[in-house]
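So that we are looking at the same thing, I have put the structure below in structure tokens.
One protein chain is absent from this view; the other protein chains keep their places.
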Amino acid sequence: MTGPLLRIEDLHVSFSTRRGMVEAVRGVTLSVDEGEVLGLVGESGSGKSVTGFATTRLLDAAGRITAGRIVFRGQDITRIPSGDFRHLKGAAMSMIFQNPRAALNPIRAIGQQLADAILTHRRISKDEARAASLDLLRAVQIRNPEQRMTAFPHELSGGMCQRVMIAIAISCNPALLIADEPTTGLDVTTQKVVMDLLAAIAAERGMATILITHDLGLAARYCRRVVVMEKGRLVEEAEPVELFHAPKHPYSKRLVAASPTVSSRVEDLVPEEERGPFLAARLVPKSAPAPGTPLLLDIKSLTKRYDDGPAAIADFSMTMAAGESVGLVGESGSGKTTTSRMICRLIDPTEGEILFDGYSIGHVPARDFHRSPFRKDIQIVFQDPNESLNPRFNGFNCIAHPLLRLGKMKPGAALTKRVRECAERVGLPPDLLERFPHQLSGGQKARVGIARAIACRPRLLVLDEPTAALDVSVQAVVLQLLDRLRREDNLAFLFVSHDLNVVRMMCDRTIVLRNGGIVEEGESRAMFENPKTDYTRELVEAVPHIRRAPALAVT
Amino acid sequence: MIITTLGATVKRAAKRFLSSLPALFGVLVFTFLLMRVLPGDPAVFFASGPNAGKAEIELIRKQMGLDKPVPQQLVYYLYDLGRGNLGNSIMTGQSVTKDLRDRLPASLELTFSALLIALVFAIPLGVLAALRPGSLIDHGIRLFCALGVCVPTFVSGLLLIYVFYYLLGIAPDPTGRIDIFTSLPPSRTGFLLVDFLLAGDVSGWWGAFKQLILPAVTMALFVIAPLARITRASMLVSLGSDFVRTARSVGLSWWRIVVTYALRNAILPVITIAGIVFSTMLGANVLVEKVFSWPGVASYALDALLSSDYAPVQGFVLLMASIFVIVNLVIDVLYGIADPRVSVG
Partner (left out) sequence: MTAATLRHAAWILRGNPLTGIAAAGVFALVLIAIFGPSIVPYDPVSSDVPQALQPPSWAHLAGTDQLGRDSFSRLIVATRLDLTIAVSAVGVSFVLGAVIGSLCGYIGGRLDRAVGRFVDVLMAFPLFVLAMAMVAALGNRIENIVIATAIINLPFYIRFSRAEVNIRRNLGWVEAARACGDSHLSVVLRFLLPNILPAMAVQMSLNLGWAILNAAGLSFIGLGVTPPTPEWGIMVAEGARFISTGKWWLVAFPGLSLMLAVLCFNLLGDGMRDILDPRMRT
């Protein structure tokens, strides 16, 4: 066969919404050769997933291809009837989705789901289908495949579910595999294992793969060619090395800069000319706290047990000086969230002591802590900006809330002034204060959440994955903002995150947690450059890196 | 694997049964107390007449155990209950256990038929509406559902009687389970439709069927709406779910996607709602049985209630609560079979 396996020409996709037609993809042209791995990179709303769904004809009822051609093996597949197209799905092209657990039928054994896929395209007996399913489970390296055949998705881990999903997708040896954010939501170590497996299978079977992802590092590691999309348009197409070393399009430049790497510093994340006036504050390197400064936080063998289960966190001790920033890193189930909530005095520890500024606050029950004089000193920024704001409060009320409660202010001109100041400090335009959370973007919501947390000038700020739900370019701005606020107010940060690159940038020291215990702790850069424990090394190696030329890293 | 799932389901059902025992006991005590504060002295009611002497009333009081303190009466009641004795009905002069046993099949036959009719109509309607959301069919079904829940059973029952008995003359006289001239089949299950079939009496079966159909449809009309609504809603969720998208992405056939993948998942909440609907129908029986003079337990209890006859009402409420517990158990088991997730934890 001559020509590429798949060629998308000037594709336009529109969705009909309550506010009329919205164009999600506006003229995308790209091609994939047999056996090639193409990365499709972009932030939310870039139209990268829609392009994938349009190719496999899985758009929602509201979505429609309005123009363009999708040529697969020389045939324009936008024009063939859906009955015929069904035979292409699975057999010629298939798809892997984000959130593997939801992508599998919860009440059907995985062996049956595999057999369903196989029997749709091949005329073989049920026993043969069963044998083929078993082979597939072996191919995706699932242990004890015979037993797993009768298991249901809820009995498997997220990584296992994604392997099953891969098995289903490759069940009929398609020529093209479209993987839509296949590892988003998985722990970083699982992510590496799944991606390695996917890459190996694709190479072994000669399948062309389109990897749709928001993660530049992931695309760099696994793809030969990367396409960058922004707002439904294709802005740049290049080989990874070239793209990351010398991006041409302004958007690619911004994206590459915003993606944290091993060597990036907070101030590099946003190009100089694009920093807002609020970020122009001088970034003075912070000196280490003078010896003899009293500890801000001193935690001694903290333990939390829920009901009768195993301890969510056991024997956790740490100290923090004023103005210091400490990272708390771990995968899901490591106990980092529980620990952060205890330090915030939102839940009670089962055992252990928390000293703040030399006073024991661990013994004040969480339900009475709102009356404690230290309440305003310890504040928190939450993970998901969508869930961290009261849907019935507008921006102003959200920020005014702690001022009224903890700052003992009364509604009036003084309060309005204070709220506006806080908004200004986080770079939130004053006219947005009247808006309700659902009218704000993710980044704006994150700013409101930060403004609320700093309104009463706390001394310790707990940040619970503050940027995990944000796009990288927004994350870059928010991280810079946080870093500036810390320097200005001499705030201490307890930065909870799963993203090692972010922690490395933001924190002086880092504590690595696993299964409710401390694995390793130390000065951030030193620890990540030279991990002492196997687990930390595994974590560090699992992070997909963009290898940048040293000259560029220093600018 | 299947064995362990079943075992877990049975274990869960047993656990659920044990945990519902306190509730059942609560019902018992609550009903007992409620009945004791009912106005009207049954001793006076059942004395020979308005001019009965004080002594006569006292005697009846004693016979009925009403002179004892209330806690003691409760203990006696529980003791009797343990021996399967629900007391005697003053109204019928028979033991409540016997009365209830005689009338329960009538109520159950009516309720089961109504539920069956409702499910047979509601599920396809719900699925149809969900497959074409926003279409004419969808709007029609939603309108029908909206109207269905608004008409009280006693009104729709009466209007059906007016149309099918008075106007069209195709329905029989709406009183009771059977024409008074038809001879009853030998009672095996108590369900007339089944008993007539077993006896091979086709015309008797037809007669019983004609008597049953109007009250059953009346009751079904009232519950089709919630069932169809939940089927539509959960089918919509199911069809929009990630796993249906997966099924479409590998090119499964339409039937497999809609029935095996979407409907089987969508049916889970319908099972739960069907259980609630069944229990609601047991209570709503009172109205339908009254309209159609249906000789079931509900109309029996209503008559007893209006004549301050404690024992049948207590017996009835207890019976209803027990059926409720059993229905919940059945739902649990069904759910456990249909959904492998619940057997965990």
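Which chain is which? They are A and B, in the order written, and residues in each are numbered from 1.
Rule of thumb we're sticking to: a residue touches a chain if its C-beta (ideal position, glycine included) is under 8 Å from a C-beta of that chain, and two chains touch if they have at least 3 such contacts.
Quick caveat, the model's predicted, so the values are computed rather than measured.
J.: Thinking of the complex as a whole, which visible chains are touched by the chain that is not shown?
T.: In the entire complex, chains touched by the missing one are A, B.
J.: Would you indicate which residue among B:208, B:244 or B:321 is in contact with the undisplayed chain?
T.: Of all options in B:208, B:244 or B:321, contact with the hidden chain holds for B:321.
J.: Sort through A:79, A:123, A:392 or A:410 and give me the one touching the missing partner chain.
T.: A:392
J.: Of the residues A:379, A:444, A:475 or A:497, which one touches the chain left out of the display?
T.: Among A:379, A:444, A:475 or A:497, only A:379 touches the chain that is not shown.
J.: Touch as defined at the start, partner being the missing chain; which of B:130, B:230, B:313 or B:331 qualifies?
T.: B:313
J.: If the missing chain were put back, which residues of chain A would it touch?
T.: Here the touching residues of chain A are 18-19, 341, 344, 346, 367, 370-371, 375-376, 378-380, 382-384, 387-392, 401-402, 405-406, 436, 438-439, 449, 452-453.
J.: Footprint of the hidden chain on chain B, which residues?
T.: So the residues of chain B touching the missing chain come out as 20, 22-24, 26-27, 30-31, 34-35, 37-39, 146-147, 149-156, 158-159, 161-162, 165-167, 173-174, 279-280, 282-284, 286-287, 290-291, 298, 301-302, 305-306, 313, 316-317, 320-321, 324-325.
Please note the rule applied: only the chains that are shown with their structure count from here on.
J.: Would you mind writing out the residues of chain A in touch with chain B in their complex?
T.: 56, 58, 86-91, 94-95, 97, 99, 102-109, 116-117, 120-121, 150, 152, 154-155, 165, 168-169, 171-172
J.: Flag every residue of chain B that touches chain A in the complex, lowest number first.
T.: 1, 241-243, 245-253, 256, 260-261, 264-265, 268, 338-341, 344
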